[in-house]
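Following this message is one structure expressed as structure tokens.
Of the protein chains in this complex, all but one are displayed in their positions.
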Amino acid sequence: MTLALETIGLEKHFGGLNVTRNLSLQVKAGARHALIGPNGAGKTTVINLLTGVIAPDGGKILLEGADITAMPVHRRVRQGLSRTFQINQLFADLTPLETIGLAVAERLGQGTQMWRRRGTRPEINDEIEQHLTNFRLLDVMNEPTVTLPYGKQRLLEIALAIATGPRVLLLDEPAAGVPEIERHDILAAVANLPRDVTVLLIEHDMDLVFSFADRISVLVSGALLVEGAPDEIARDPQVKAVYLGEAHDA
Amino acid sequence: MTLLTILFDGVAYGMLLFVLASGLAVTLGLMNFVNLAHGAFAMFGGYVCAVLVNRWGMPFFAALPMAFVAGALSGVVAERTMFRHLYGRSHLDQVLFTVGFVFMAVAAADYVMGSAQIFINLPESLQGQIDLFGIGVGRYRLMIIAICGLLAFGIQLTLAKTRFGARLRAAVDDPRVAGGMGINVPQVFAFTFAFGCGLAGLGGALGAEILGLDPYFPLKFLIYFLIVVTVGGSSTITGPFLASLVLGVADVAGKYYVPKLGAFVIYTLMIVILIWRPHGLFGRAATR
Partner (left out) sequence: MTNQSEIAVSAARTGRWRWQEIVFWLLVLASYVLFSNRYLILTEIAWLALFALSLDLIMGYAGIVSLGHAAFFGVGAYSVGLLAKYGIINEPVIALVAAGLIAMVLGFVTSFLVIRGTDLSRLMVTLGIALLLRELANRFSDITGGFDGLQGFTIQPVLGLFEFDIFGSVAYVYCVAVLFVLFLIARRIVNSPFGLSLRAIQNNPLRAAAVGIPVNRRLVTIYSIAAFYAGVAGALFTQTTALASLDVFSLERSADLLLVLVIGGGGYLYGGIIGAVVFKILQEVFSTITPQYWQFWIGFVLVAIVLLGRDRMHRWVMWGPDFLIRRLGLRPASAVRPEGGRS
């Protein structure tokens, strides 16, 4: 059992507010791990800590055994850790072709190329085509991102993270805000992620969580409440209590 | 006793800078509006005072409030007609606009007042030195410290103790929340902008003797105002106050001890501080 991602005693406070408390999370290699919890539990903060957007006040983060706690954001990506954002963070003026091409080129070390024209390397073009096809973006590949419908943008959001070639992928509410008719594409894309990529999923949509995850961690007020297989979590009285306090929603 | 004299001169200089730059600090902190034309209002107040005293024979101390009024009025007019449209625009647009405004102001001043430096005829009471604790201190500078000190104290008192001050501080802290609480943010701002321009006008009049008043004033001293605001931060009034004092003393000391490099000291100091604390010595990262 190798750990793809692990946190040890992770701590974060904003002023007097303790948003992440002594978090020790273990994500096994190849897992489909979900992180759930009521609103305000601090799930996105955890992702921001894991990816380096914010620095922890205590604890350690290990990626495939290597300590990445002090590593800057872009270095973690190079080490194999990528994420998607809850609200699309895309490049408005760039087309899907350029966006995916950018990620692939960076990964293959072409990002510093100032002289060579784009589109001249067949292996990069191959990979771009593959990603665009997998995420059903081939037909819109030359439209500026800002003109795309939301569902396509969401697909691009995930495709972009995949194009960086991660070994561990953090998905922050991939289905959030996606209209009903386009949800199926998102869910299919998530389900079809390569098995050798470890996925940590944050979601509110319980259908997606239970169909996707093989292990669930429940986060409440910045700390881990309970952890286990989906059916265990579904039956756990503590979890029900935490969620019963919330309004009835999907 | 030269050290004391330098301190004294430096404090006077710093206080003057504070009066000049405080309006800019609040404008930036309140509406996130980069007003590089702030010096134009100072220049206007300075010229108004000069004309009133030199050509119309008004007493100096009577002309000073007029300089304030001139600054404030021109601020109101400019804000209502032009500046208002730029609040939501990008910083680049604000920079371009206010730079264009300064160019126009400089050329207009050159046209109307001529390009030579102007001095305001000072009353007898302000000329020369008086004996204070055995040291000769310049009367003019003493007056500056007194007036600007009172102003700084008054501003701080207003901010801390009055309701308007509370509303202003709330609006600076977070305009959206303040608006949501029923504070009329645009009104607060219009008033504050006018007041800041008034202070600038007063500062321009006071500064004619020490800094020199000519059409290029807004451009020459722009960097100083910006330093005060960047180093002092724009979320408090004490920040710019302290920054002004540090800047004033450092500039005077620098020009005395290392005359070859003069203002060089200031720019280096600014850059060093910005490396160390990109949000200014006393500033906070913006909430918006």
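Per-chain numbering from 1; labels A and B assigned in written order.
In this text, a contact is a pair of C-beta atoms (placed from the backbone, for glycine too) under 8 Å apart; a residue touches a chain by one contact, two chains touch by 3 or more.
Note that the structure is predicted; figures quoted are calculated from it, not measured.
K.L.:
If the hidden chain were put back, which of B:S74, B:T192 or B:T230 would touch it?
P.N.:
B:T230
K.L.:
Would you write out the residues of chain B that touch the absent chain, in ascending order?
P.N.:
On the side of chain B, residues 28, 32, 34, 82, 85-86, 88-93, 95-97, 99-108, 110-111, 219, 222-223, 226-227, 229-230, 260-264, 267-268, 270-271, 274-275, 278-280, 286 touch the unshown chain.
K.L.:
Touching the hidden chain in the full complex, which residues of chain A are there? Just list them.
P.N.:
51, 53, 72-74, 77-78, 82-83, 85, 89-95, 97-99, 101-103, 105-107, 110-120, 122, 125-126, 128-129, 132-133, 138, 141-142, 144, 160, 164
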